[in-house]
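Just one protein chain is left out here, and the rest sit where they should.
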Amino acid sequence: MKNTVSAILLISCQDQRGLVAEVSFFISTYNGNIISSDQHNDSSGAFFMRVEWDLEDFNIPREKIASAFDPLASKYNMDWSLKFSADKPKIAIMVSKYDHCLLEILHQKHSGELKGEIVLVIGNHEDTQPLAEYYGVDFKYLPITKASKKQVEEQQINLLKDLDIDLIILARYMQILSPEFVAQFPRKIINIHHSFLPAFIGAKPYHQAFERGVKIIGATSHYVTSNLDQGPIIHQDVIRVSHRDSVEDLAGKGRTLEKSVLQKAVKCHLDHRVLTFGNKTVVFD
Amino acid sequence: MKNTVSAILLISCQDQRGLVAEVSFFISTYNGNIISSDQHNDSSGAFFMRVEWDLEDFNIPREKIASAFDPLASKYNMDWSLKFSADKPKIAIMVSKYDHCLLEILHQKHSGELKGEIVLVIGNHEDTQPLAEYYGVDFKYLPITKASKKQVEEQQINLLKDLDIDLIILARYMQILSPEFVAQFPRKIINIHHSFLPAFIGAKPYHQAFERGVKIIGATSHYVTSNLDQGPIIHQDVIRVSHRDSVEDLAGKGRTLEKSVLQKAVKCHLDHRVLTFGNKTVVFD
Amino acid sequence: MKNTVSAILLISCQDQRGLVAEVSFFISTYNGNIISSDQHNDSSGAFFMRVEWDLEDFNIPREKIASAFDPLASKYNMDWSLKFSADKPKIAIMVSKYDHCLLEILHQKHSGELKGEIVLVIGNHEDTQPLAEYYGVDFKYLPITKASKKQVEEQQINLLKDLDIDLIILARYMQILSPEFVAQFPRKIINIHHSFLPAFIGAKPYHQAFERGVKIIGATSHYVTSNLDQGPIIHQDVIRVSHRDSVEDLAGKGRTLEKSVLQKAVKCHLDHRVLTFGNKTVVFD
Partner (left out) sequence: MKNTVSAILLISCQDQRGLVAEVSFFISTYNGNIISSDQHNDSSGAFFMRVEWDLEDFNIPREKIASAFDPLASKYNMDWSLKFSADKPKIAIMVSKYDHCLLEILHQKHSGELKGEIVLVIGNHEDTQPLAEYYGVDFKYLPITKASKKQVEEQQINLLKDLDIDLIILARYMQILSPEFVAQFPRKIINIHHSFLPAFIGAKPYHQAFERGVKIIGATSHYVTSNLDQGPIIHQDVIRVSHRDSVEDLAGKGRTLEKSVLQKAVKCHLDHRVLTFGNKTVVFD
């Protein structure tokens, strides 16, 4: 993992002969050195590719790469995007009372593990304000009642749009986002669900896990879609539990999982390693 | 884990003061040395205990221990059973075409990892007959059609009853047992389900996991009850998967899980380490 | 796990008939209700027990329990200690520049996951002072040079003794404690080592792991003894790595491990679940 300025192409399209060759050739023609290249051919005939190359001696200026690549993209009817390692995506975090996931993200950003810039924390409770401020991040307190929900969501949307937010992290945000909210930020909202999805969807998964007597619990990070808990899964992890664990013990063990699973998913997203198709993801990690 | 002749008491009842003391005292009074003692107090007020003691210098002959213990059991209204490490439970395995779980159980028995005696393999296909015979176990071929199912189940029940079977292992047996069959062998049938229950209950869990795009798959071993895939879970384990895994890859990875999870659950059961209550288990491992 | 005021006895001695019975009987005689009881018989003939009981209706006042138990302890020549769930052990944390383990401990304490009271952070660098202060914990900056080390250790010892510290956590403290220091706090210092001990003892374990090309890295939390990296292991965990991981990637993945392993070990210690014998531990979790 060299620490240079690089470009990253994320491509998905129908699989066709010559795809890897032509993309690689485009890069080498203009004197780019490929740092890493991953591809995946789905059984349905879909093709996914992530290729990253060093821009140091690349002959096309950064702002013209997209238009130079466009003819090739059109030829193969690609769904594609171009990213730069030097970009700093703007991140907002939405949070309620639990602070462990928020803290993990703030700390990992502070430690240099996560790219981008955390520009805002939105809380529907005030509890985490001191933490956000300790890390020098603006905190916006927007309490929500059943009556005010629709109106507050509009405020949230405006705030996020005004700040040109690239990624919204739901760090144990205990409100369900409306389809209207979700529609504003497609593949830009990452949630952490405190169960091993699809087991125990919905509310109180630790209670459900306790009732069912499972021997392993999990956490799942996924993109948010309008179908609750049904979005494309980015990362999951699990931990062993036993009859000795009360619901509170499950929740305690779960918190350690939740924060590491969310952090890993966010890192993969920010490193441009996640492609989605339908309800699934390809994660080139 | 000393390798002596020992007795094992499995107790469940309402928690009450003095339970551990009186049970321990019963054992030491008659000069028994406790090898291991586990207890669990459920949040509902239920009490579970497993205590194992060395019979070498124990003053009560084996066949009279139960009646000696009975007054204490009655006093506390215990649900209890007495086992001996020297007992050899009689085991039957039911199987269809897949042989990996059958092989694991036969091999682990052969290697001395599992107690008891495997006295019969019942297959609704003939495929695994040579394997059973290689390990010196009788194989009974009982094919099943929709029309014959009820009648074949009666044959199976008679066979299992005649042999005085203590444990029935469903080693990827692809037929659903009728409630009538299950009712004959309460807490005596262990199944391996090829998913991380309660996710992906029912048929074709690997297909379901593939469709949902999960990043981890699992296997679950549980006691069979009349509710399909809902019985008390004994053991579970998981393995990481990715977009690169086809349904066949998931099945391949899953097979390795299935056999080890089933084997572990069977071992716990045969070592008298599993107590059930309602739909859950206490596993003292 | 009921949330009551309870007493905990930790016992180790030579295994003898009647031990469990007499200890249980002592408790029930005075009307104590056993909440949990664990025992272990080592193959060498050693006996370990942890028993916890509810003090609510216990007939001996807390301060007289030890003397009431003493005759039984003497009879069996026990090595024992008596703890109370309501006790608040005083904790000090020693730290250098890395803040992830410190943060985890401070956060988990703040969230109610860890018992006790963190009364002091000692840093040989100033970097973590704001973090300690954010959580309201005194920070003492004691820089160390080769020349000053002996003298600074004396300062540290005095500080820790004056505050009557019960547990010292080395949260990636990058100085090696002298045998003289360690001798002052037997079984009271918990360290996190950033490798899967005994692999990669000593300095720069991530570099060593990278050079060796291992596919899994780990972290180990152990009591500190005068033998570097040789103390009794309390907890370990691992994470999968690959050729794609640079030394920096290993260190990043490792940090997530380190903090969770240290936290788990500290929690077990504070819950009085760890007994040591020679260079090993019995952890009743």
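By letter and in written order, the chains are A, B and C; residue numbering begins at 1 in each of them.
As a convention for this text, a contact is a pair of C-beta atoms (placed from the backbone, for glycine too) under 8 Å apart; a residue touches a chain by one contact, two chains touch by 3 or more.
Worth saying up front: this structure is predicted, and the values here are computed from it rather than measured.
Asks: In the complete assembly, which of C:Ser96, C:Asn124, C:Gln236 or C:Thr256 touches the absent chain?
Replies: Per the contact definition at the top, the residue touching the missing chain is C:Gln236.
Asks: List the residues of subunit A that touch the chain left out of this view.
Replies: 1-2, 15-22, 24-25, 27-29, 31-41, 43, 240
Asks: For subunit C, which positions touch the chain that isn't shown here?
Replies: Spelled out for subunit C, the touching residues are 40, 42-43, 48, 196-200, 212-216, 218, 232-238, 242-244, 246, 279-283.
Asks: Go through subunit B and note every residue touching the omitted chain.
Replies: Within subunit B, the residues that touch the unshown chain are 1, 99-100, 103, 107, 111, 113, 130, 134, 244, 246, 248-249, 252, 255-256, 260, 263, 285.
Rule of thumb we're sticking to: only the chains that are shown with their structure count from here on.
Asks: Of the other chains, whose C-alpha centre is the longest way from the centre of subunit B?
Replies: So the chain farthest away from subunit B turns out to be A.
Asks: At the place where copies subunit A and subunit C touch, is the share of residue numbers found on both sides over half (same) or under half (different)?
Replies: same
Asks: Once you find the CA centre of subunit A and the CA centre of subunit C, what distance in Å lies between them?
Replies: The mean C-alpha positions of subunit A and subunit C differ by 36 Å.
Asks: So which bits of subunit A are touching at least two other chains?
Replies: 244, 246
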